[in-house]
Structure formats: structure tokens, C-alpha cells
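One chain of protein is taken out of this complex; the other chains stay put.
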Amino acid sequence: MKPGGKRQIWDEYQKEIADDNYFYVRSCVRQNFFPGAEKTFFRYMKQLGRNVVENPSHTTCSGIGYHSDIVPFETAMTMVARQFALMTEAGYENFVTSCITSFGLYSEVLETWEHFPEVEEQTRIHLRNATGREFLKPKNLAHASDVTFKLRKEIADAGRYRLVNQDTGKPIRVVEHIGCHYSRMFPNKGVGGAEYPYVLVGMIEDWGGEVIDYPERRHCCGFGFRQYLVKANRGYSISASKKKFDSMKPYKPELILTNCPGCPMFLDRWQYAISEMEGTTYGENGQGIPVMTYEELAGLILGYDPWDLGLQVHQVPVEPLLDKMGIPYDPEKKFLDIDGNFIGKPKSPSFLKFY
Amino acid sequence: MDNTVIVIGGGISGLTAAGMLAQQGLDVTLLEKENETGGHLARWDRLFPDRKKASDVLDFAMKGLNNAKIVTGVTITGISRHQNGFTVTSPLSQYTASALLVATGFELFEARKKEEYGYGIYNNVITSADLEEQFKSGRKVLTSEGKTPGRIGFIHCVGSRDEKVGNLYCSKVCCVTGVKQAIELKEMFPASEVFNFYMDLRMFDRHFEELYYEAQQKWGVSFIRGRLSECSENPDGSIILKTEDTLTGKPLKMTIDLLVLLSGFVPSGGTRGISKMLGLQEGDDGFINSADQHSQNNLSGIEGVFLAGALKGPISVSEAVADARAAAAQVTCYISSIAVTHD
Partner (left out) sequence: MIDFGYTLTRDRQLDFDRGDFRYLKLVKSLEPSMDLCIGCGSCTATCSAGGFTDFNIRKLHTVIRRGDPESIKAELKKCMFCGKCQLVCPRGVNLRNLILAMNRAIEILG
């Protein structure tokens, strides 16, 4: 492998990411699977002196419905317009999304309005009739992982831990996985383009880890919306994740890093489902390969308490990685809520070794 | 008008034309950008279909140069027109002539642009030009780990017939190059398996179809109809291909030790530069249009400016030689005030 070859491609796909003053919109479902992630984003942005605001009356962008063939495009555009209206009313012009599908939808809508101004006009009329709101288009649209990528060096400088195995001194081997809607639709809207995106690679490298290249690296995790949401299709959908696991196994990854809501949910939960269906586990000692989002990893680097990040809710135990990195945690506190009450412990899986 | 001609470009077309013009008694100066003439032909080992040495063809052209003046290492910075012809300027010198013959040729498509094919990223991905150089050097073609390749793949249509890189045209000669090189590798490594992945096989000239027949029957080269969509690397450096076997209708996955990309033609930097200076007519595909593809294929539409060779589009060596001689004949007519068009 000649790493220089990929660097040339990364240099060709550069992207404008705003510096400060972000209007943030959340993901519909991410907080169910990774409860601490979005909160952590706010926390480290504040620590690094950046201003991020959100409006509690913002809604879903309806990407989840749009991609499941339930919400028509006109409706989706009007909902997007409302989100932009909230941003305009707050006096902001830099739009940051938590979800990759959102990012893809916002990019798609802006691009559609760019080529078909009459559609934009029509959306304005719809929004005015439905809510009375007016909107301006954002000057800069970025995904929260783009912003974290931009600040990765500051995070590394302020960080207390590195992606390095404390006992052996070797970098942690990380598989990075990019959500399909990040750069496959518009390669020039992703850092590094569509074939070899750089947004997560940059973070891993600057935080001390080693990125693994494996044959099915560019394969979709299989989420697919319509495929996964319908039980009859679900086996086909999760088979895509299984293909990725089978392909990455010989490379012995110690962590999977993702930037989409659906992908980490898939890659984390399906290690459990596959182990129950077939008895196969991935990772060392049958413990599975821990999966994290970039906010959770940034939080660990910065020394936040792992249980504040929501890591206790991960299906594949994260503790082996914490031990490797030398990050302290209190096992007793894992299943306690904010007030110190025990919330119950999940049953141990049959094959995936719990911690 | 006097009998001076400037030939721009010292590849096989330029050299052939210059020689023939000199033979006909004209005062010829050939200007070549690089420090040596010979163009692409100088870097190739053997030509299809008969496996003749490229150097034989080049030597033949060189021997025929007669008293043509060859000037190498010339960067042309401007061309101006005056009453009696043209002045071609370079940083160090100036050249004048009554007629210009432009033979600035082609470059190979930069395979790096097909990111998903991994050229410049994976060690065992090379182009047909890289392979030809290895043949010419006489070395055994080994993988980057120094091993004999057990399985070799050729990918046709790299950079051609591809909307994504902006080249819709077919580069014509890469298919037969793929067949030729497949045979050459089978000769080098009889025990290896060689696979050619193609969309269509363009065996357009005499003996080409027989070469394909020979590749299959005598050498056991396998032809799989399906274009490479992406490749990735195994830990040991071998390459994993993903294509579709369109003839069975199933996706196909294969590990190979060495991948050869058959890169297509693009107009050369020299062609684009000279075209702008002279105001030549460019087609949608970037190559230069002649005044008429059938009946006036060496005329540019600009008086006194003639065209020969690959600057007009993908072409084989034998065709380039014939085209250069045709261009030279037209130039001689022009210089002798014999009409080259009849209205």
C-alpha cells in the first residue's frame, strides 16, 4: 500500500467547514442507541470555546421517512426549509447536523434548489402557508464529524489520553466506517471524496491510532431504511454488516469508528445478533469489536467519564479498550443512574463475552 | 512561399513525415519537446499483431530522415503567421517556414484518476505502459513482493468509454494491446493464469482476431466479459477484484497477484498547447478535428497547417505511419502550389 496515493486524493477533495457559531440539529433516533453522543458534542465544543446552539422546537429532517418511501420529497423539502427558518430566526448561518442521512438530505435539497430555483420558490410558499415562517439558506453546511475533524488537533492537544495501547506502546488498530450519505451522493461534499474519505482517518491518525484498510472497507453496513425497518428484509440487510465483519477479521481491529447514527447501531448490535444466530464472534477473546461514534471517542480522548458518554449502553463491551488505553472507569457505577439508583443489569449473551 | 517546412512533434508520425518531406527535396526542421525523439514508441517493447520490435519501426523511420534537421528539447512558446508562412518561437530561438505539420500526438490517461482501481495506492496495480517498460528491460515481471505472479488480471477500457472521467470515446488499440500482453505474460510464466476483463473486444485490424484466437487456444488466456468496479488489497499485497461475469449474470470476486490497467489515449499537453496557439478546431473529445475525416484528413482548415497522427484521435502505429506519409504528400503539394482541395 502506498499511503501517498491516498493523500493525493484527500488533497483533491477539500471542503469548506465553518469555524464557529453553529446551529445544530439532532438525529431522530441516535439518542436511543448512543445516548451520550450528542451531549458530548456540546460539551467538547464548549470546552474548545466554540458556540453551538440548537432550538428545542426543531424537528426531524424527515430523511428517515423520505428514504423509507413514506415521506414525499416536497414534504421533506418543506421540513428542511423549516429547520433553515429556525436557524435564520436564531441569527445563524452555519448549519451542522448530527445525522449523516440528514446531512445527505440537506445537501440533496440545497443542490436541488440550486439547479431548480422554481422548486425553492415553491417550498418557500409551502412553508409560509403551513407555518408563516421565512428562511435563508445556510452559508455553510457541515456534518458534526466534519467539525470534529476540523478541531481534531485541538482535541488532541487538550486530550489526556491517546489511541495507544498503554502496555505495548502500539497504536490501537481502528476500522473506520463512513455513512453512505456522507460522500457517495456528492463526493465533493465529503472530506476526501467518496472512495477513500478522510474525515475519520484524520481523527484516528491525529489521536494516535492506526487505520486498517480491508477489502470490504467501502461496503455499506446494510442499514438501508426500507430494508432494515421491515422484518422480512432484515436478514438481507444485516448480511451486509456480516460481510464487513468477515472481511475485517483477519486484520484484528480493536475498535470500529463511525460517523452515522445507523452504522454504529448496526455494527454494534449485529455482533450480538450474529453471535446468537450462528455462534460466530469477532474481535479478541470472543468479546467482539467495540464500536464508537466520533463524539464518544473524542470524549474519551478528552478524559470525560466513560459512563457520562453513554458507553454502558453499547452491546459490545467497551471496557477492554478502556483498559488498553489506560482510561479509568468505575465498574460499580456502570448501571447506576444520575441519582445513584441501580437501573438493572442486562442478561449475558450466549456467545459474546460480557464484561 | 519557399520550400521550408516545420514539423512539430518527434514521435513516429513526426519522424516519418519529416523523412518523407526531406526525401522529396523540402527543407525540413523537426521540433521535439523532449530531449530525445521517438515519442511513445521509444518506450515500447513489441508491437501487435506480429510482435515486431518497436525499435525496428523507429529505426526505419530514423534511417529515412535524410537531411531533415532534428532539434530536441524545444519548448514552443508562440506561433505567429505572416505573409510567407509561420514563425515558431521558443525561449532560445526562432524558426520560420512556409508550412507547418503538427504531429504532437497523445498521452496516456492518468490511471491514478480511477481512484477505485488503486493505481498509485496498491503496490501490485500497474498500467500497460509500466508493463511494456518491464518487458523492454528484459526483467521478469514480478509482484512488488518479488514473487512470480500466479494469477494476473488485465482490465480493459481504463479511462476510455467512461463518463466519470469525461472520456466517452474508445481508445481503440488497448484491447489488442491487452491480448498481446496477455500472451507475452503467458510466455514468461506458462503456469500462471491470465484473465482479461473486457466490455467489448475491439479486434479491428488484420490478424487481430487471429491473435485473440491464439490467446485463447494456444495460451489458455481467459476472457471474462465484465468491467472492474473496484479493487482492494489483501494483507499479503495481492489484489481483490470485484467484477460481474455478465455472461453468467453473477458478481465475481477474485484474488490476483498482479493487475494491469489498459490505459487509454488522451490528447497530449503538446497537442492542447499548439492547438490553442494555432486556433485548431477541437472536437468534443479534446482531440483535433481535421477539415474532413474522410477526404481531407490531413488538412486542419487553416491554410498551411497540416495534421498527422494521434493528435486527431486514437490510432495504431501502422495507421500513424500511413497518415504521416499522406500528410507529407499534402504538404509537398501545397509547397509546390499544387491544389490540395478541389472545390
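Letters A and B name the chains as they come in the text, with residue numbers starting at 1 for each one.
In this text, a residue touches a chain if its C-beta (ideal position, glycine included) is under 8 Å from a C-beta of that chain, and two chains touch if they have at least 3 such contacts.
Quantities reported herein were computed from a predicted structural model and do not represent experimental measurements.
Undergrad: For the chain not shown, which residue from B:N67, B:Q94, B:T248 or B:Q281 touches it across the whole complex?
TA: B:T248
Undergrad: From the list A:C61, A:I238, A:I289 or A:L302, which touches the chain that is not on show?
TA: Of the listed residues, the one touching the omitted chain is A:I238.
Undergrad: Could you list which residues of chain B touch the chain missing from the display?
TA: Against the missing chain, chain B presents residues 201, 212-213, 216-217, 220, 222-223, 225, 242, 245, 247-248, 250-255.
Undergrad: Touching the missing chain, which residues of chain A?
TA: Touch with the absent chain occurs at residues 231-236, 238-239, 242-243, 273-274, 276-279, 350.
Throughout what follows, only the chains that are shown with their structure count from here on.
Undergrad: Counting in whole Å, what is the centre-to-centre distance of chain A and chain B, each centre being its mean C-alpha position?
TA: 47
Undergrad: Once bound in the complex, which stretches of chain A touch chain B?
TA: Chain A reaches chain B through residues 1-2, 4-6, 8-9, 193, 195-196, 213-218, 250-251.
Undergrad: Could you please specify the touching residues of chain B with respect to chain A in the complex?
TA: The touching residues are 112, 115-116, 118-123, 230, 232-235, 240.
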